[in-house]
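Take a look at the structure below.
Of the protein chains in this complex, one is absent; all others appear in place.
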Amino acid sequence: MKFGVVVFPGSNCDHDAYYAVRRVIGEDARFVWHTERDLESYDVIILPGGFSYGDYLRAGAIARFSPILESVIAHAKKGKPVIGICNGFQVLCECGLLPGALIRNRSLKFSCKWVNLRYEATGSIFTERYYVNEIVSMPIAHGEGNYFADNETLAMLEDTGRIVWRYCAPDGTSEWSSSDAEIPAYNPNGSLNNIAGIRNEFGNVLGMMPHPERACESVTGGMDGLRIFESVING
Amino acid sequence: MNQRAFDETLHLSPDAVSDEMLARVGLARDEYDRAREMMGRDLTIVELGIFGAMWSEHCCYKSSRLHLKKLPTKGAQVLQGPGENAGIVDLGEGTAVAFKIESHNHPSAVEPFQGAATGIGGIIRDVFAMGARPIALMDPLRFGPITPLTAHEEAEIDDLDDEVKTRARTRYLVSGVVSGIAHYGNCIGVPTVGGEIMFDDSYSTNPIVNVLCLGTVNPDEIVRGIARGSGNPVLYVGAKTGRDGIQGATFASVNLAEDASIDRPAVQVGDPFYEKLLLEACLEIAKMDGLIGMQDMGAAGLTSSTCEMAARGGVGIEMDLDKVPQRADDLTAYEMMLSESQERMVLTVERGRESEFIEAFKKWDLDAVEVGVVIDDPVMRIKHKGVVVAEIPNNLITEDAPEYDRPTKVPEYISAIAELHPEDVVRAATRVLEERPFHADTFPSQPNQPCADLLLRLLAHPNISSKRIVFEQYDHMVRTGTIPPYDGDAAVVRIKGKKHALAISTDCPSKVCYLDPEVGAMWAVCEAARNLIAVGARPLAITNCLNFGNPEDPEVMWQFVKSIDGMSKALGALDTPVTGGNVSFYNETMRFAVNPTPVIGMVGVLPDAEKRVSQSFRASGNRIFIVGDTDYSLAGSTLACYVLQHEAGCGHPSRPDLEMLVLCRDFLLKTMADGMIESCHDIGDGGLAVTAAEMSFGTGFGCEMEVSGMME
Amino acid sequence: MKFKVEVFVSTRKDVLDPQGKAVEHALANLGFSGMTEVRVGKYLTFFIDAENRESAMAGVDDACEKLLTNPIIEDYEINLTEA
Partner (left out) sequence: MKFKVEVFVSTRKDVLDPQGKAVEHALANLGFSGMTEVRVGKYLTFFIDAENRESAMAGVDDACEKLLTNPIIEDYEINLTEA
C-alpha cells in the first residue's frame, strides 16, 4: 500500500506522518509537493498538520487553491482514502470535502497536550481497528481547532453517525449543552458537540484535529494512534 | 538628521559630526576619535554607522571580551568553539549538535510579541547557518512580579510607577512574549521543549528573554561562516531589506529608559512561514559542493555578516548595494547596511556555480542575488549608485575593535547582607502565616501546621508552580522526538535513526547571583549539570547568555567579573567547556541593574533514548536516598526571599562542592545505566520538601521521610 | 483606472466571536463604560487596476467569494474609492 504525504510550503508535520508510516509501520510512503498533480500511483493521501502557506487569512485558506488539491478532491471522489490531520482537516473543510469550518480556539491561545477521545461511529476506513465507545488518548497541537457548523449540518452529522471522534473525560463522558454555556474542561477548544473528528458520507475521507502520527510509539507517550494507519492498510 | 538628504560620499570633518549624530549611531566621542585616527581620514555617514554598529557591546563585546577569555573552551567533545554562528559538540555515533543562546531583552520590552518572535527566528538561523537541522528550542525568561502586592510589599515599594505596581505591565509583557515565541516556533515546526520563568522586582520594566536553539548535523557536513578565494561571488538570500530595526545592534547596547524616543523604527517583524522556506532551502544547498560559507544576517544585518565572514577568511568583500533586494524604494546605503530585516542569509560560493545555488533557492520561491565579490585586499568596500560610500579594513571592526578593562567596585549592598539566623526565619514565618495568602479562596490553608502551610505557599509561588499554562501554548511535540515527561528536570529529545538522545537544561539562580555573583554562577553551572544527570545524561558542554546591567557602573562590572570567575571554576571541574553564547548589558529597571543573570544552557548525551529516568515515584516500598551534600543555607531561596520576603537578603549562599558533584555524576550515571534507579529529581529551589512533593504529583503515591537527624 | 479597495470581513452573527468577547471584557476592566457588542473581524486594503468601477467591483467580489472570506463563518462588505 502506497501513502502520499502532501507537502505545502509551511507544513511541518509532514516528516512526522512519513516517519510513522515508513519507519514505525513499514509501509511505502512518499512526499508529494504541492505543485504536483498526479496522484494515480497512490492508495492513501495524507494532508498533514502544520501551517500551510503560513495559515494566513484562515488556516488552510490558501492551501485550498494549490494545484495538488484538485487531484486530492478527484482522489476522494473516486472513493479512495484521504485523511486530513489538524491543518489537513482545516484544508478539507475549506475545499468542501468535509462540512463546517475550524475557527479560533475559545481560549484564543494555542493548545498542545494529550487529550482523551471517544470513538463514536463506525463507517470510516481509517478506524475499523477501534471498537465503538473505546476511549483513546492522542495529542492535539492547534490554535484554530474550534469546530463550527450551522445547526442543520450539526444535526445531519449526528443523525448519520458521521462524528468519528469526540473529546471526552478520562471515563468517557462527553456532554454538550450549548455554545453559550460553560464548555466542559475536557473540550480543549470550544468545538460544538465536543467534535474532534468527522468523516464524509462514504467513509473514505476523515478529518481530525488530534495527531495520530504523534501517538505511534510508547517512547514518545502512547500508541493509540497507530491503528488509524493499520486500519486503512489491512481493513 | 535625515539620512535621505545626506550626501553619503561626503567625508565628515570632526566638527561636522554632532553629539546627536554620535548618539544615534551609538559611538562615544573618544571612540569616534579613535576610529578616525585608525582610518587616517574623515569618515562618511555610512562608515560612522558601521563603526557604531560593529563597536557596540552587542557585536564586539568591548566590555566583556577581556574577561570572556578566562572561560574554558577546549575539550575533545568540542567540534566548534566560540566565534562562529553556533557552537558544536560531538554526541558520538556520527551525530553532532549545533547550539547557541541569544538574548532579545530590549526589543521585547518595547514590543513583546515581535521582540520574542524575532528572537526565535534569529537563533534558528544561527543553527541552520552551520548546516544543522534545528530540532528543539528553549526559552529562559524573567519578568517583574506577577502576583498581587502583599501587605509587606505595599509598605516597601514606592518609586515604581503604578502600572508596574499593579502588575498590569508584567502581565502584558508575559502574554506578549509567550504568544510571540509560540507563534514563531509553532509555525516553523521546531518544538519548544523547555526553559524557565522567574519573577523578581529587578526585571519589572526590563524582561529577560533568552532563546536557545539546538540542531543536529553530520560532523563532516558542518558549514562555517567564512569567505575565501578572491573573485568568488557573495550571494544575498531571503527576504527583502526594509527599514526595520535600524540601530537594532546599537539599540541593544543603548540604555532603555533615556532613549525610548528613538525606538520608533527599531521593531523588527518576523515571518516564520518565510523562514521555514529559507530553512529547507539552506539545508538543501548546505550539501551542494561549491558552497564556501554561510552566515545569518543577525544584529547589524549586512554589515556584521559580510565583514565577519571576510575576517574569518583573511580576505575582503566588495559589495554593490544597488543589487540588494529592497522592500522600500528609496533606502539609503546607511539604512541598507544597518537594516535588521529578518529572514536573510549571506552565502559565498565558488565562481561559476552561483546559478546552481540561485536555481535551488528559486524552487523554494526565494530571492537569491549576487550582491558582491570576495577580494584579496582585507577590507569591506561598499558601493552605492556607482560610488564608494564606505571602505573599512576588516581588522578595525573585528579583532582591533575596542577592548575595555572597566573599573570594578564591590557594591554597598554586599556588606549589608546579614547572616540569616533560624529565629529570623521563625519571626518572618509567623508574620507571613497571619497574612491571607494571595489566592485565599482556593488555598487549603493549614492553620495548625505551619510547615505544611509554608510548603503550600512555596508550591503556589510562580517561581516554583507548574509552568503548564505556558508550555502548553508551545507545540513541544512536533517532530515526534520529545521524550516525556515534558516538565522534568531536563528536556530530552531523541536522535531519530540512532539509539541515543540529547538532553538540555537552562538554569540560573539569579537571586543567589545577586547575593554572591561568583557562587551564584557556580550554582548555575551545577544546577544545569544536576538537571542533566537526574534524567541519566552525561553533561558535555554549554552555551551561555550573560544578562547584566550597565558595564560603565563599576558595581555591575564587579558582578560580571565575579560571575565569570565562578563559571570558569565550575566548568573546569565538570569538564563542560563553553562553545559560544551572548552577552547582554544595559538591562536595568529605573536605573537599578537587573539581578546578575548568567543563564547557562547545558547539553548532555543520554546513551539510550528508551532509558530516560523520570522524577515520579513508581512503586510503594521504594527507598528514598539523598545523594551528595545538602546545603542548608536559605540564601537566595524562594522561601526566604519571596514567601517570607526577608529584607536582609537572606544571608550568604554557600559555595557548591564541585568534587562531590563529580562523584555524584559518576555514581548516578553508572547506577542508572545498570537500571538500579527508579526515579531521580534534582533538589532545587524550594528544597527537599518541594522536591518530594513534585516526585509524588500525578502518581497516586505519597512518601515518608525522617529528617530530624539530617542537620548533625 | 486604479481603485483603492477596502474589504470589511466580520464573523457571521450565529458564529461565536471569542476575540470580540475578550476585548469587550478587557474594555470593561479598563473602565471604558458603555461599549457593547464588540466584534473583531479583518480589514483588507489593496489597489486594483480595472477598466471601470463595475469590473473592479466584480473582480474584488470574486476574490472575496473564492479566497478572502469563508461564507460559512464570515460576511463581507466592499468599498471602492478612485486612487
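A, B and C label the chains in the order they appear, each numbered from 1.
Just so it is clear, contacts are C-beta pairs under 8 Å (C-beta built on N, C-alpha and C of every residue); 3 or more make two chains touch, one makes a residue touch a chain.
Because the structure is predicted, anything quoted here is derived from the model rather than measured.
Novice: Using the whole complex, pick out the displayed chains that touch the missing one.
Specialist: Missing chain, whole complex, touching shown chains: A, B, C.
Novice: Given that one chain is not shown, which residue among B:274, B:471, B:617 or B:642 touches it?
Specialist: The one listed residue touching the chain not shown is B:274.
Novice: Give the residue, chosen from B:243, B:312 or B:476, that touches the chain omitted from the document.
Specialist: B:243
Novice: Residue by residue, what part of chain B touches the chain that was omitted?
Specialist: 110-111, 114, 239, 242-244, 263-265, 267, 269-271, 273-274, 327-328, 341-342
Novice: Residue-wise, where is chain C in contact with the chain that is not depicted?
Specialist: Interface with the chain not displayed, on the chain C side: 5-6, 8-10, 23-24, 26-27, 30, 32, 34-50, 59, 62-63, 66-68.
Novice: Which parts of chain A are in contact with the chain that was left out?
Specialist: Spelled out for chain A, the touching residues are 53-54, 56-57, 62, 65.
Rule of thumb we're sticking to: only the chains that are shown with their structure count from here on.
Novice: For chain A, which other chain has the most distant CA centre?
Specialist: Checked the centroid distances; the maximum from chain A is B.
Novice: Which chain, with its centre taken as the mean C-alpha position, is closest to the global C-alpha centre?
Specialist: Going by the distance between chain centres and the overall C-alpha centre, it is B.
Novice: Mind checking the centre-to-centre distance between chain A and chain C? Centres are C-alpha means, answer in whole Å.
Specialist: Computed value for the inter-centroid distance: 29 Å.
Novice: Take the average of all CA coordinates in chain B, do the same for chain C, and state the distance between these two points in whole angstrom.
Specialist: It comes to 40 Å between the two C-alpha centres.
Novice: Round to the nearest whole Å and give the separation of the Cα centres of chain A and chain B.
Specialist: The separation of the two C-alpha centroids amounts to 37 Å.
Novice: Do you know which chain C residues sit against two or more other chains?
Specialist: Not one residue of chain C touches more than one other chain, so the list is empty.
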